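Removed: one protein chain of the complex. Kept in place: all other protein chains.
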């Protein structure tokens, strides 16, 4: 077994530099790599490009990096929950590339799987298609989208082992598996690092080959963005 | 919950006709839809096109359909275990389209996921690339491959439920998940049809939305092609 | 005239037995509350769940279980979780039978705009562009006019598009309309709303054929 375990978040983020491109898993605040984000704030790396479906909220998630003006460019599908984001974007401080959510996921998977490009119908006839190749297949129009390129992918899983195998939980899975192996170095933080051989090989969501470093995360807040309930 | 259960293999294959294109899961004899194959033999449908990684052996798997000369065309990556296959191919009785294994898998997944085409490096500079678009991305050459089109996909899973959710076992998984939802109708046969709600939603390999019909298979032989062992 | 729940209630009538349905944020989310309980339907949320259930009972919220609107939810028996690429394989691959989403503007040719007001508001398209480019059956839930009373059913969208020629049906607070090659065909009036009122609130070409019945909800 090839061991991927590192001692802590600092070791996990070794090599992170200004100007790099990062992928960050999560949907809203669900399944975000909280430890990696905190460490990026602590390290104070600047001029970064973040590929992440959302941009967090003002005081949590990627919002923490926005507060410190560490982000130069965001590549996301939906950023509607963050006032500071909207302010920086409309003022021109922040460069923003909005990408359809399914295209965002597939551009990650293309990078993971060695596909340079793929055709998708999403965005045909819209701003998203501008400057991109358009082609008809079987009477329907598609646009050509290219794989992402990133230096680090930061993902959050539920359980993991020393081999880097990952299991996600509920809808905290979202973009996390798609980003594993889609960057030069994939860093996985897990709620529970289990002894080797404990995970059923049949139930692993992401095989360790897609992960370079894994560590036991801590102090997860797992903040809920929209607490909605019904009465019994 | 939307119920996909049908009573037996005969109901599961309702609508199967001469001249159709079928996808069949499995790698070698591992994870093949034994019940569906037997029923295809019984029905005697002819002039069929089969998309399957392998062609079985002379007296099992797809070899049973070859014996009856039911197959007009095979789309496979490796057919080296079947003498009758080689005979029919070299004599010109059988049309054969050999496709790189990773391309075969992705052409299934493209059909499943609504991608009309994708670029892959496999086969560049070889016979496989003949007549196909070639393009350079980042200094490397790729060829454009299109999604499969099929009428039925026959897959075999380990466990399934009435919603059509599937869990595969070991390396019997192989092409089966890739073919689910990649044809007009996906038929899943399972070793164990479990009561609804029994499968952990976190451990489902294929969500039921990709499956139209599911049934409890029977009399699985699960033949081993190359029994290799070591001494204790 | 319908309120938001009324719109949701009317749209719920469009949901058929055996449908997989994707509900957008806002009014569409309410549709789940009104689907007949004698049919089998599964709700897909593009963040990665099929078989979504109602909101959790107070105290049983799970941070790892939300819908695309970031609301806490539950999972029903037969549910499954999956990653975002698989989720959009369901959508792009036409495995989802019905998509219900909101809109800022719809044009008489079926174009839709719902993600951006240049210079003012940019929330992003989320999964909407994938949904409208892929789905064969799209129903838009929206108010017929904006706060200034201006029509949102237009000859041509003024805002950046989300998708082209994709909307099939629209349910507003005033009416049910079908998008045809000649424009908005008026199918039903909301209770107490006249054809004239609907005409006045519709900038795009409105087609009225024979008597238009009041919807029953």
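Every chain is named by a letter (A, B and C) in the order it is written, and numbering of its residues begins at 1.
Criterion: contacts are C-beta pairs under 8 Å (C-beta built on N, C-alpha and C of every residue); 3 or more make two chains touch, one makes a residue touch a chain.
Since the model is a prediction, treat every value here as computed from it, not as a measurement.
Although it is not drawn, the missing chain touches A, B when the whole complex is taken into account. When the omitted chain is restored, the residue from B:58, B:86, B:146 or B:196 that touches it is B:86.
Across the entire complex, the residue among B:16, B:30 or B:65 in touch with the chain not shown is B:30. Contact with the omitted chain, checked across B:96, B:144 or B:194, is made by B:96. Screening A:41, A:90, A:204 or A:229 against the full complex identifies A:204 as the residue touching the chain left out.
Residues of chain A that touch the chain left out of the display are 1-3, 109, 111-115, 161-163, 165, 181, 196-197, 201-202, 204, 207-210. If you put the missing chain back, the residues of chain B touching it would be 27-31, 53, 76-81, 86, 89-90, 96, 98, 100-106, 108-109, 120-128, 158, 168-178, 205, 222-232.
Quick note on the criterion: only the chains that are shown with their structure count from here on.
Farthest chain from chain A (centres taken as the mean of C-alpha atoms): B. If you average the Cα atoms of chain B and of chain C, the two centres end up 36 Å apart. Counting only residues that touch two or more partner chains, chain C has 49, 75, 81-82, 85, 88, 91-92, 134. Residue positions of chain A touching 2 or more other chains, listed in rising order: 106, 120-121, 168-170.
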